[in-house]
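Yeah, one chain of the complex is gone here, protein chain that is, but the others are all in their spots.
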Amino acid sequence: MPATETASAGAPGATTERFYSEALRDALRLEMQRDPRILVMGEDIAEHGGAFQVTAGLLAEFGPDRIRQTPISEIGIVGAGVGAALTGLRPVVELMYIDFSGLAIDQIVNQAAQNRFMFGGQARVPLVVRTQGGSGRGNAAQHSKSLEAWFTHVAGLKVVMPATPADAKGLLTAAIRDDDPVMFIEHKLLYRTKGPVPDGEYVVPLGKADMKREGSDLTIVTWSREVLFALEAAAKLAAEGVDAEVIDLRTLVPLDRAAILSSVRKTRRLLVVHEAIKRGGYGGEIAALVAEEAFDDLDAPPRRLAGVETPIPYAAHLERGVIPQVEDIVRVAKELVG
Amino acid sequence: MPATETASAGAPGATTERFYSEALRDALRLEMQRDPRILVMGEDIAEHGGAFQVTAGLLAEFGPDRIRQTPISEIGIVGAGVGAALTGLRPVVELMYIDFSGLAIDQIVNQAAQNRFMFGGQARVPLVVRTQGGSGRGNAAQHSKSLEAWFTHVAGLKVVMPATPADAKGLLTAAIRDDDPVMFIEHKLLYRTKGPVPDGEYVVPLGKADMKREGSDLTIVTWSREVLFALEAAAKLAAEGVDAEVIDLRTLVPLDRAAILSSVRKTRRLLVVHEAIKRGGYGGEIAALVAEEAFDDLDAPPRRLAGVETPIPYAAHLERGVIPQVEDIVRVAKELVG
Amino acid sequence: MIIDRATALDLYRVMRRIRRFEQRSTTLFGENKIWGTIHSYAGEEAIAAGVCAHLRDDDWITSTHRGHGHCIAKRADLGKMYAELLGRETGYCRGRGGSMHIADTSKGNLGANGIVGGGIPIATGAALTARQLGTDQVAVSFFGDGAANEGTFHESLNLAAIWKLPVIYVCENNQYAESLPVGKAFATDDIASRAVGYGMPGVNVDARDVRLVYAVAGEAIALARAGGGPTLIVAEAYRHEGHYYGDPQHYRAKEEIEVWRATFDPIINARAWLTSDGVATEAEIDGVDREVDEETEAAIVWAETGPIASPITPEEIYASY
Partner (left out) sequence: MIIDRATALDLYRVMRRIRRFEQRSTTLFGENKIWGTIHSYAGEEAIAAGVCAHLRDDDWITSTHRGHGHCIAKRADLGKMYAELLGRETGYCRGRGGSMHIADTSKGNLGANGIVGGGIPIATGAALTARQLGTDQVAVSFFGDGAANEGTFHESLNLAAIWKLPVIYVCENNQYAESLPVGKAFATDDIASRAVGYGMPGVNVDARDVRLVYAVAGEAIALARAGGGPTLIVAEAYRHEGHYYGDPQHYRAKEEIEVWRATFDPIINARAWLTSDGVATEAEIDGVDREVDEETEAAIVWAETGPIASPITPEEIYASY
């Protein structure tokens, strides 16, 4: 895998404005063209093109064997992905909502993540499980959760959560090429966001955070859709004289500890923001890490801003209130530096 | 539910030395005698008395309808427990190993934990899922995990992890009487530990931590089997002049924040110890909480001592090495106060 | 099974109520008054109506993401249903649940469900309650053809069979699971044959004619009430609308939909036999239609005037904390 971010095809460095969903499709298409062992499996991914249109058009290009639409059998298809990965394919299995991942988690955790170790290193499990989480579409409590923390707590799994179209493409490419099982978690409200995406082959290595905004007054560590909120908040904060650094983790496992710690050592203040409920969330890991490793560098207690500890409600005005919004980030950031 | 710990039957205050497994059985038996709506379901729980003998003898006393042995159908039986709880029973479902909980987690998380909220408060789900985790018996990676963190990260669930026989009895009684779904997580190496257990009805309210040892130099926050290790470590530390306070959380959700914070404010040092792997573990939640709420009261960075980020290995000497042992706690505690 | 006039008209009324509910939900969605997703039950009305006609208020059902029909057939209040879709405090779930989670526990409706197959074990557990308490209540689980390929289907049917639980599994084969036609999801065209492997009766029924559903369900429910154990009913139907509001339906041809709608409509079918068998006149049936349309509009008005959902309080998440 290329060690750095590269855009190798066509005009070097050329980019195209694309939706996040298109960027993902671009990664799938290029990788499938490159490697016949890649197979995409999932519910509703063929004629319908996937619940969020990521695989739209791929059926026509790759046919029903490689864009393999499945019955509603989550553990069956993820388990088939594990078996296929163990025997030489590189399957990409789509779980339509991360809320359904519980139905398949046994195969992800007890099999995919552990096979290599349990077998004394005999196995590789190049399986990507693509899924999406998050609230904001009125889908209520069984279609809106943010469950990445579960997967970070599993030895043997990698966990990726891109926030931008370019990262979506580069990280999905890296995930597909990776020989370990990867939970690749998208966000339902990012699919229709747009941004410049490098043309041709593009790899963003796993395990590297991205400083999406440089700043000096506090470090905001975040991921997925909250990156966009944090950047908006940072713009507002700048207008009020607060200079926030925004670190997009991109990959939760492996965690880019160095990026977090060096930023916090510079800004001396940490705010972790995520959409998942706070209790037991991955924000605890980040805040604890910083408290342990950079205690003396902190000028204020670390802060977490996260989802309210409730199932996600249906009504739009309630739904909006249970995850951190831009104004919440602004408020807490100001408290933190104030 | 009685608001305080009570031992109400027979001679007030009388206790009997019992194994942890017996204490659990005692709670089940007394509650089943009291309330005909309690039903126990699970694999291998009847003639065999459960994988760890918790239900031994109960078949004879309550018959096969109330000690209902099931086929190997984890999501089926937990889901049946949800349905039974919604319609008036108080089921106690046993999942033999927490490693298998992934097979049933969809019903726990998407249904049991959320029904009340999703239905606008119409429902109560008095379901107890009894299970056990932890390593130390050479059962390897699919029978040794510590997965409590997953369940703490679910709004609507309570999570209980008793360390002593008395707490096992009192907390199981409270869990059964509770109208919310409770993950009741035992430890496979605690079943054969012994201690005084109050006779007769005994309730330990959920959400109350227990100071298992008072001390002034540092606070060790821990739960389940590591409580025993922490107490042993504290005894050794005392011999070396270090006075550790040991807080047994007992209930992870609701979390007794006050107990943690007041102890840390006194000792000014925090060590969180758990058997689960560190990354994404509940130790992050505790350390983050303390860093956020008691930052200025700390004389040293908070520390987490937790499982190594690996699937649990089989060989005994390797297995021992991947979870915190007494000597590890002693070492880190000394670093922390040193 | 002979159906008396009152029952026959009631079956018609319930089906018509469901159809109208779905039509108006669709327009309300189009007006951006409903949030999230809705799934229309149009075309499948005979299943909910025919089955629930045999149920008492203390019998239980579990429903699906396509749950409005089951809810209505189990005698829910239309106003509270619309209020839920509109995110009102007066809705069944106080605006917390929306279409995919409407429940009415006072009528034994244990909820729509956003998890395909999620209700199957829950109904099984409700039947276990009846068994443990020695009552003659029954539970019915409605689910789709797609759900029949979930593990929950398998584990639950086996549990019910070995324990002879009073539960009826009603598989609504509407020919599709989202974009997947049943022909690609099963290597058999007899879904009911799965019952054999569990040791329970399995029966197919054409859900174009509510009388057939009513008859088959009546037998299964009587059997369950009498302690005879579970039955799997596979009801053949056709989903008239897209999977969800807005579904572009790339996976089926317009002509297919037109043909099926014309030939497979339990409401048209019922009107035909009601009149030809002399149960009711066209005018009487038109009267039912009018009443249904009026009560529907009244329900919408009531729902729209309800207060928006109130802020979340901790007791909704935990009974005690």
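Which chain is which? They are A, B and C, in the order written, and residues in each are numbered from 1.
FYI, a residue touches a chain if its C-beta (ideal position, glycine included) is under 8 Å from a C-beta of that chain, and two chains touch if they have at least 3 such contacts.
Everything numeric here is computed off the predicted structure, so don't read it as measured data.
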*Please pick, from C:Gly43, C:Gly98 or C:Gly151, the residue that touches the omitted chain in the full complex.*
C:Gly151
_Absent-chain contact - pick from B:Leu28, B:Ala46, B:Val93 or B:Ala209_ = B:Ala46
_Candidate in contact with the missing chain, chosen from B:Gln69, B:Ser262 or B:Gln325_ = B:Gln69
*Which listed residue (C:Leu55, C:Ile72 or C:Ala161) would be found touching the missing chain in the intact complex?*
C:Ala161
*Touch list for subunit C against the chain that is not drawn*: 149-155, 158, 161-162, 164, 184-188, 191, 193-200
_Hidden partner chain, residues of subunit B it touches_ = 43-44, 46-49, 69-76, 99-100, 103, 137-143, 308-311, 313-318, 321-322
_In the complete complex, the non-displayed chain touches which residues of subunit A?_
1, 37, 39, 65-66, 70-71, 73-89, 91, 106-107, 110-111, 115-124, 155-156, 158, 178-180, 207, 254
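The rule is simple: only the chains that are shown with their structure count from here on.
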_For subunit B versus subunit C, what separation do you get between their C-alpha means, in angstrom?_
40
*In whole angstrom, what separates the CA-based centres of subunit A and subunit B?*
31
*Give, as an integer number of Å, the spacing between the C-alpha centres of subunit C and subunit A.*
37
*At which residue positions does subunit A touch at least two other chains?*
75, 99-100, 103, 140-142, 309-311, 313
*Two or more other chains in contact with one residue: find those residues in subunit C.*
93, 95-97, 101, 113-115, 118, 151, 316-317
